[in-house]
Each structure stands twice: as structure tokens, then as C-alpha cells.
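The complex appears here minus one protein chain, its other protein chains still in place.
The chains carry the letters A, B, C and D, assigned in the order they are written, with residues numbered from 1 in each.
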Amino acid sequence: MVLFAALALLGAVFNSYLISLLTIVFLFAFIGQSWSLMLGLGGQLSIGHALFVGIGAYSVAVLDIKYGLSPWLGLLVGSAIAGAVGAALAWLSFRFEVRGIYFGLLTIAAAEFARVMFSGWEFVGGMQGLFFPAQSGESSLLMLRGGARFYYFVALGAVAIGVGVTALIRKSFLGYVWRAMRDDEDASRALGVRTFLHKVLVVSISGAWAAVGGGLLALVQGSIFPDSIMGMGISIDVLIGPIVGGLGTAFGPLIGALIIIPLDHLMSAFSDSIGIPGLNNVAYGIVLIAVVWFLPDGVWPALIGRFRSQKRLPSIRSQIVQTQEVRQ
Amino acid sequence: MGDTFNKDLTRRTVLGGGVGLAAGLMPWHARAASRTVKVGSIMPSSGVLAFPGQACVRGINVGARFAKERFGVEMEIVHADTQSKPENGRIAADNLIRQGCTVLIGAWDSGATISALQAAEAAKVPMVVHIASATQVTSQGFTQVFRFYPTSLTIVRQSLLELKSILSSVDNPPKTAAVLHLNNTMGQSTAASIDQAWKEVDVPLKIAEYVPYDEKARDLSVEVAKAKASGADALVSVTRVNDAIMITRECIKQGWNPKLIFSPNSNGVQDKAYYNALGKYGDGAILSTVWYNPKAPDTAAIIKSFEASYPNEWLDANSGCAFEAVQIVADAVVRANSSVSADIHAALKKTDMDPILMYCGKIKFDGSGQNINSAVTMLQGQGGSPKVISPRAIADASLQYPLKPFEAR
Amino acid sequence: MTALLELSHVSKRFGGLLAVDDVSFSLKERSITALVGPNGAGKTTCFNMIAGAFRPTAGTIRFEGGMISGQRAEAICRLGIGRTFQIVRPMRDMTVLENAMVGAFSWTRKVPEARETALEMLETVGLASKAHASIGQLTLPDRKMLETAKALSTRPRLLLLDEVMAGLRPTEAASVVRVLRRLVERGLTILLVEHVMRIVMEAAENVVVLHHGAKIAEGMPEYIVKHPEVLAGYLGDGFRG
Amino acid sequence: MAREPVLAVEGLNVSYAGSAALNGVSLVVQAEELICVIGANGAGKTSLIRSIAGIVGPASGRIVWRGKDIVGMSPWEICELGIAQVPEGREVFANLSVEDNLVIGGSLKRARGRRDANLQRVYELFPRLDERRRQSAGTLSGGEQQMVAIGRAMMSEPEMIMFDEPSIGLSPALTTVMFDVVKRLHDDKITILLVEQNVASSLSIGNRGYVLENGSVVLEGSGQDLLSNEDVRRAYLGL
Partner (left out) sequence: MALLWANVVISGVLIGLVYGLIALGLTIIFGVIRVVNFAHGAMVVFGLYVGYCTGLWWGMPTILAALLAGVLMFGVGYCLESAVVTRFVTRPHHVQFILFIGISLLFTGIQLIWFGPDPRPSVSQLSFETISLRGIRIDLARLQAACATTVLILALAAFLKYSLFGRYIRAAADNRLGGLIVGIPIPKIYAITFGIGTACAGFAGALISPLFDAQPYLAVDFTLLAFVTVIVGGLGSFVGALIGGLTIGVTEAVAALLFAPSMKTALSYALLIVVLILRPKGFFGAKEV
């Protein structure tokens, strides 16, 4: 709460650079929360979250640009579609026992498939993309239109709601049931958890949530293209924050995004200022490796000193293997 | 190798983002006018668009040096990298504005340009768009945009007019053409423009087939086979460098010798990598692009200056447009006699200058910010480098037709 | 007294291995029955078929008169059969209490209600003092009791316990037996899988002995321990004297 | 039978994820002895074998092989010392042929040179494996897989073989065969550490035995003594 109050107050005094940087941070944190919900609580790995982000972005863009409808409606429609797509994808996969890393790969395939389809779909602009008209300067909550500061507060609000919802879900029966399902699917089924239903549910909720983030991202960017909004890049950017920050926690995705995105920009600015583009990629790569090496559970759990293993319950065999690894 | 180390560092402001973040906590106030003008350059210098992005950076650096000599404007260029991500366009623009840049140049791809324009719009800082070809860049109501580069429809229409005149001047012109085009943002819009302008211009050539191919295509053998099988005797291709090379190689391997290879609004013939890869096979293909005027008074000196800084690179369309954008800014600053954004904006609105390097009419922006006198140039690969064959006024070589069969080279 | 659970001619085949071979038995309501046999006799397989983890290759399983063979594990749980696992499977990311609460969510969505039930069940098995501990702090016997509490939280009518007393000291085992007796008095029916006869002797009223997948004896514990086939199968042929 | 101890386990503690599996276990194995360790499920028998093999790292305690502490050595180094194992659940390479399984077992440096001869020896001992040398091990019956596991251990010409419940899941007839094999290996002067639940069969062939309960040794003595011990009978039958 204190953090959000502070961020809201600072929003009034930050300069435009920090405003636009933090807006992107919040949006990616918000989308990251949906991803984190899916893996951190539901135990389902998605490497193609760009699919949902893209659906949300296109829903908002198409309804706004083509029909002049309020982005609120676009967000609603987008999250409904993304939720349905997520449910269908999950239903198909889990019905046929596609799980774990295979489900992750399936999400990549689905996202890439959608990307190529959208790039050939003329109605939504194909590869030429969709463009929002320039902001008139008048802020309108109804039409979700406004300047940088307006979107800063929208994104901050979204991420605050995201933190709240994550915390609520964690405390509700869904949180318990999902975490149980993530830790040990068979054991939780023996306790009466309808895992199939809940797996479909968590993917669907996560998809719908990510779509809202995608819709907002489209508004902030002002234009969307299949490559940039549905590409692998988005899927990767989305999941780095939560893993760095702390998977499945309420604040993890926000903390992760707050660390990693500005860091990326700092390194980029630095490598640009010394005239060696690519140095930022090297540095960013090293940072990522270092984070997973030294902070296996992410920054947030380390910060609050609550080390909890995020791993699935290892079988006896892998326990042995792990003991072995420790010794080597 | 090592080109990237060989950067012109003297003009760069080594302003790490760390300073930026710390300074960010304080609200930004408009800076008072000073003798030097800070110009922000937003380019995709890393990420998938790094290739054109870095070419633009080179053009900017050389352009700034030239502008000092020509216009006496002391320019401090601050570079920002979008990492080829649209959402970073705005962040980069805001960062530059915060650092005191009163005019921006960028951002190559339409997505990042639109995103950056939002920041420019909010801060009322003018932005000269050197390249970004989506129509929407100037049609969405932005007031701070000044685009040097023509829209793809303009380029294609002018290209087809040139093509028409070429076809009418040669004996035994080709009858049908296959259109092989890249399906990315640039390729798709160019293809759409071709479709629209072909009839308007009434090109005396029948289009047999459109063959779109994926940007990520790893293999264009089937695409070329398909074009060949359409029975066309001319190839119209819309390409970047990589696929231009791939397509030519496939033509050679599949024994297809169209009489004419023409690439509107493309890369390929204009790039060094194309000749490195194809050698003698690179000759003969024709390409239309926004290009520098080889006969302009300063061209030779500029190319020399460029080569001094970047011995392993060519001055290409990307560098050229970026260079020209810097001159447009310098011209406006001189006329405004101020480095304040509003003054530069007003001056830019009244721009009416002869291009320094690029070939086009007088640079003049209409109400939407579009340069109205843009023009294209036809290049043909001859003797391992691109030669201007049209328009006549600036041509430094004459058209070779038909294409010499590959196996006969 | 009607039979709460009834297995008739149940078999399970894994590839070439006939793990359970035509086994029939039934459980009386409010009783403790033990399923015993040496390692690899098919006890756990039998157990898994009742709990819905495996589908029987042949035969039927009825619970309260309804067919349950072939139903999914979660559905069977919701019908009123709770189970524990031989290799304990706590949710490692959750506290003891949270683990036990998961079971309660099979019949309620209210968190306080689930917490109350879970606490009650932890109390029953003697883990109430460690309710907020993390799993890593539990000893093996504690973990086994937690398994029991989790299963109890689902409010079962039939409780399937897979070797919950293995590895306990005699005094600990005796207290577990007392807990089980109390549960039976409250109306629960219990099926124990046990390896160690000592425990079975104290706890069960009825014993079913499996060997190589087949039932070789059934009856009162006193009868079973004197059964020659059981002795031979269980202890090896040399162990007669 | 007084010979120098080849293996001495002293005060071994092992735990998984915070809970103890072995609690101060000490035992001694002398050269060419056949030692039985009996105990119920979860008593810590498998943990004992895996600690000796170096697969599980003990929290504390010493494992001394021929005067040298081997705690901290890697499993492959320990195998090179001549300690082989027939694990619980057999752990054969299911997708590899029987012969590949055996060859891999015989590829340790200590025995690599005599691989073909050792292969012949295994085939002589288990003619069934000879018949099925090209078949993948996963398609074999449980008893045959057990033969592969034993053969694989023999291929490294070990000084000591540790058996982890070789009779588990086998029919009585096959169980008898397995114990005969163990006895024959022992007769060939191989030191044997046999972990079993089949109390009667194992104790009757063992020189000495240890009873493991809850991760601790509660009884030790000669095979016959233990066999007639009332506590053992009570522990297993509740008589």
C-alpha cells in the first residue's frame, strides 16, 4: 500500500522520461502477474503469453480504430476472447495429457501460429499494423485517452489491482487448491481437487488477464504490429520479470519488472553512449544468468526472507539426484 | 570486422542513463536557448533492426559534422536505442527530451516512430522522421512530425512511372512479371501499393502472379520456382538485402534468367552485402529507392567524409536519409536562430531548402508534415556497385538491358 | 451391517505383470480392515484401484452400492473416500495447516470453514501444535500423520491408509491405533495397508492377506498369524519354527 | 572367520529434506563375509546402500573402505574401488539391449580389459540372458531384469556387491533362485551386503546380520542367532 501511495504521489512529480518508462514497467508487471499466476500458482508453464497479449491488443485496436468503440469494451471483449482461447488451448492440451514443458512448447506454437495468421489478415492491417490517432491532449477515462501521466496512473492502477487480485486469489480457496495442484497433481486429485477443471480455469484466467495488459499496451504504444505485439520477444519479456522478482508472489512480478526493465534501459543507454551496440545484450544476458544462479526463488522472496522452494515436489529419485548435485 | 569499434566518438554525449534516472526525480523544465542545439537521435541500433539502425546512426554522425561546416550549427547529438521494440520509442524520446534535446530525429520503423511521436507531441518537441514509410505516421494528426521520407504509395507510384519509361525505351520489353515480395511491414505495404498504382500508372507489363514470402523464410527455393513456373519474363521483387541475395542465388541455381529484375522500394542492389555475396551476379538488377544525388555539389565530399569515418561501410539510403534529416534540422535551427523547440518547429514548418545530399525536389512539408517533393531514383548494379540510371538529370550510367543471363557471366 | 466397499474379482495387469489377480473382499461399515502382504504383493495396486488412480483391468468396485471402478481420483474422493500415499506427498510450498485445508476444499469454498476443519483434523492426529510449521520441519511420522489429516479433511466415510504406521515406534503406533479407533467410533470405516503385522494385530478386526497379487487368506488377526500359507509367504519357507 | 574389515560404517546420519533417514548407523563388513541387513519399509536400508555407493551424501559419519574414508567421493570413483550394487527396483537401462547393459557395467577401468571374459561368465551364470542379449532390457520379465542387474554388477569384478531387496516382487521359485545366486557369488569370495525383508531366506545364508529400525541398528548378531531371536519374530509377525 505504502509503495503504491508513494508511486502515485511520485507520479505527479516524475519527469516524462520516468513516467513513460514506469508506464511500460507497470504494464509488463501487470502482464507478468498473469503469467506468474499461471505458473506460480497453477503450475502451468506458458512460453507463448504473447498470444493473449496480442489478442487483447488487437481487440482494443480493432474496436477503437475501426468502430470508434471505447477501449473499455475492447478490453472486455479482448479478455473474453483470450480467456476462451486459453480455455480451449488448455482443454485440448490437458485432455490429451500434454503437460509440463510440452504444454509450454504448445503455447509457443499457438502464439507463433496466431502471429503468422494475423500478419496475413488484411482486416486487422496485416503486417502494416493498426494505428491509433494522435492523442488530443484531453484525458478521458471513458475513452481511455490521455497523456503520458494519464497512462501512468492507469498502468499503476492496473498493477495495483493485479497485486490485490493475486493476494486475494492466494488467500481464497482457489489459491490453496492451485498451489496444491502445482506441487503434486496426483496427490491433490486424491484430495478431491478437480485438477482438470482448475488447470483450464487458471490458463483461462491468466489469458484474460494478459489480454487486458495487451490492450493497455496497444493504447500506450499507439500502434500495433503482429511481430511486435505477438512475437516471441513479448513472451520472453513477460516472463523475465516474475522469475526475477519471485514467482507466484503478489509483489514479485512488479519488483522484477521494476528491476529488470530500467536496468535494460540503463545498459542500453550506456552501450549506446560508448558506441558499442550489443554490449547491452551481453550485459542483460549475464544479469539474467546471474539472477537465476544466485537468486533461485527471485528477488522478492529473498528480500522478505521467506525462502520457499518453488519446485514441484521431487520424487525420491530426484531428491537423491539433488543431494548428489549439492555434493558435487 | 570491427566496424562497430570504429565509431565517431567525438560527437557523442557520453551520458549514461544512470545520470538520467537520478535526474529523473526532478521535474524537467524547458531549457533556455543556447548557442548549441541538442539533437536526439532515436534508432534501433540493437535488436532485429540493428542493421538499418546502425546505418542511420552513421548518417547522423557524419551529418552533424557536415552541418557544423555548412550551417555553422554546433550540434550535440544524443543517441538513444529502441532495441527494435516499439514501446521503447516513447521512452527513448522522453529520455532525450529530458536530457535537453529540443529536436528529434528517428526512428526508422513506423511502430517506434508513432510511439516516439506521442512523447514529442506531449512535450511539443518537433521530430524529423528520416525514414518510416507507413502512411499513418503523418495522417494520425500529430503536429510535431516532419517526414522526409515518402509514403510507400508515393515511392511505388514514382517507381512505376520510371519503370514505364524504361520499358518504353527498350527493344523487346518483357511481357509478364511475377511479383515476389517480402511479407513484412514494408513488403506488404509496398505490394499493396504496387497493386494499386500498377493500373493507375498503366505499366505495360502483365502481372502473372503475386508470391508473398515470410520475413522469417529460411529458404526461398520454392518461391522462386513458383515465380519461374508462372512463365513470367520479368521479376518484380520487394526485398531486404538477405532475401534479395537469396532470390538471386535461386534464380541462378534454377536457371531462371528473367529479362528484367526490378525491386521497387527495396534493399539489395543498393547494399554492399549484396555485391559481397553475389559478385558478378549482382549486376543488372534494377532497384528504386530514395537515394543520394551523385551529381550534387557536396556529394563527393560527403562520401569521402563518410568513408573516412567508416571505411568498411557504404553510404546507403539509410545513412543518406539520416544525413539529410540532420541538414533539415540544421537549416531550421539557422533560420530560427534559436535552439528552442517551438522556434525550430516554426522554422521547420517553413522549410524550403534544396536537398544537400539526397535526390529530390525542394524539401517542403505540407500541413500534415509530409515532405511533398520527395523523389525516387533508379539504381542498377553495374560493375559491382549501384549506379544511378534514372532520372536522366542525375544519371551516372545508362541502362543495361536485357539482363545478361547468369550462366553467361 | 451392509458392506460399505466391495471388490469383486478385481484384477490389474501392467504389461506382462499381473499385479492383482482376481481379488474379492468387502469392508463392513465402521470397521478397520487391514490389507497385508509382503512387498510387491499388490496391496498398493489394489489400493490405487479403489482410490481411482488406476482403472482395474477386470472386476468391479462398489462403494455404498454404486460402481466406482474407473472413475477419476477426484470424483472418488468427492464420493467420500479419502486416501493417503505410502510415499508421503505433502505440498512443499504450503504449511502443515494449508496442506490439510486442501482436503476440506473438496466440500467447501469457504476458507475459514476449511481452516477450522483442517485444525480439527490436525488436532485429531496430534499435529495441532505444528499447524504453522513448514513441511521441512516435520519428521517422517509427522508427515504420515499429516497425510492422514489431509485425507480426513475431505470428510470421508471410508479412509484408505497406506502404511501410515510404518517406521513408527511401538508407543507411537499404539497412539495412532487409538486415533483410528476413535475415528471408527465416530462412524468412519478404515482400510489399512500394512506391511508390519505387529500393527495390524493391534488395530484391525479383519485382515486380508495378498501374496503375488492373489488373496491367500482373510479373517481375524489371530487366525491369520497362524495360517501356514501366510507364514510361508510372508517370512520365507524357513521361518516355520 | 576373523579377517580385517573391508568396510566400516561409523555413525552415519543421512536425511532427506530435513527428515532423518539414517540415525547414527554403524556396521562392519569383513572380507568375504555375507552380511544381511534386515528391516521394514522405511527403515533406511536403501539410504544405507546409497550412502555407501556415494549416491546420497550423508550429513555426518564415516564410511571407511579398506582404511580410506570414501565419504565425499563420487559414485563412479567408488565403483572403481570395487563396490558394486544391485539396486532396489533393478534400475536397468530399459531401452538398451541386455548386452549393452552388461557391457556398460563392465566398462569401469578396473575390469575393462577383461570385459569379454566377464561377459561370458555372466552368460554362463544366466543362460537366459545369453538367449536375450539383443533384446532391450525393458521388455524382460522382473526376474530376468534382476539377472541383468546382477550380471551388470558382476561385470565390474567387484570386491563387494550390495544387494537391495533382490527378492522383491519375485515369485517364490525365483526368489529361491536369487538367493542361490547370491550364495554362489559369496562362495566365489565376493563380499556381500544383502539388504532384505525376506528375513528367513536371507538370515539363513548370511554370516552375520543387522536389524535396522527407524534408521538405527537395533540388533546385530550371527544369522542363526537373529533367526531364532524372539524380537525379530515379534517385529515381523507380532507374535
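To be clear about the criterion, a contact is a pair of C-beta atoms (placed from the backbone, for glycine too) under 8 Å apart; a residue touches a chain by one contact, two chains touch by 3 or more.
Only a predicted model underlies this, so the values are computations on that prediction, with no experimental measurement involved.
Q: Touched by the hidden chain, which of the shown chains?
A: A, B, D
Q: Out of A:L7, A:L21, A:I47 or A:A158, which residue would touch the omitted chain in the full complex?
A: Selected residue, touching the omitted chain: A:I47.
Q: In the full complex, which of A:L7, A:L21, A:L39 or A:A218 touches the chain missing from this view?
A: A:L39
Q: Please pick, from A:L10, A:L69, A:A84 or A:A109, the residue that touches the omitted chain in the full complex.
A: Within the whole complex, the residue contacting the unshown chain is A:A109.
Q: Among B:V145, B:V203, B:I245 or B:A347, choose the residue that contacts the chain missing from this document, as touch is defined above.
A: Counting the whole complex, the residue in contact with the absent chain is B:I245.
Q: In the full complex, which residues of chain A touch the absent chain?
A: These residues of chain A touch the chain that is not shown: 39, 45, 47, 92-93, 96-102, 104-106, 108-110, 112-113, 116-117, 119-120, 232, 236, 239-240, 243-244, 247, 276-289, 291-293, 296, 310-312, 314, 317-318, 320-322, 324-325, 328.
Q: On chain B, where is the contact patch with the chain that was removed from view?
A: 1, 3-4, 46-48, 50-51, 53-54, 183, 211-214, 216-219, 221-223, 225-226, 229, 241-242, 245-246, 249, 252-255, 272-273, 276-278, 281, 406
Q: Can you name the residues of chain D that touch the chain not displayed here?
A: Interface with the chain not displayed, on the chain D side: 53, 55, 74-76, 78-80, 84-85, 87, 91-96, 100-101, 103-105, 107-108, 152-153, 156.
Here, only the chains that are shown with their structure count from here on.
Q: Which chain's C-alpha centroid is most distant from that of chain C?
A: Looking at centroid distances, B is the chain farthest away.
Q: Compute the distance, rounded to whole Å, between the mean C-alpha positions of chain B and chain D.
A: 75
Q: Quick one: report the Å distance separating chain A from chain D, using the average Cα coordinate of each chain.
A: 51
Q: Would you mind listing the residues of chain D that make contact with two or more other chains?
A: 17
Q: Indicate the residues of chain B shared as contacts by at least two other chains.
A: Residues: none.
Q: Could you list, by residue number, the parts of chain B that touch chain A in their complex?
A: 4-5, 7, 9, 12-18, 20-21, 23-28, 45-46, 50, 53-54, 79-81, 83, 85-91, 93-95, 97-98, 110-111, 114-115, 117-119, 121-123, 134, 136, 140-143, 183-185, 187-189, 192, 214-215
Q: Within their complex, state which residues of chain A touch chain C.
A: Chain A residues touching chain C: 171-173, 176-177, 179-180, 182-184, 186-195, 308-311, 313, 316.
Q: Quick one: in the complex, what on chain D touches chain C?
A: Per the touch definition, chain D meets chain C at residues 17-20, 40-43, 141-142, 165, 168-172, 175, 197-201, 204, 214, 227-228, 234-239.
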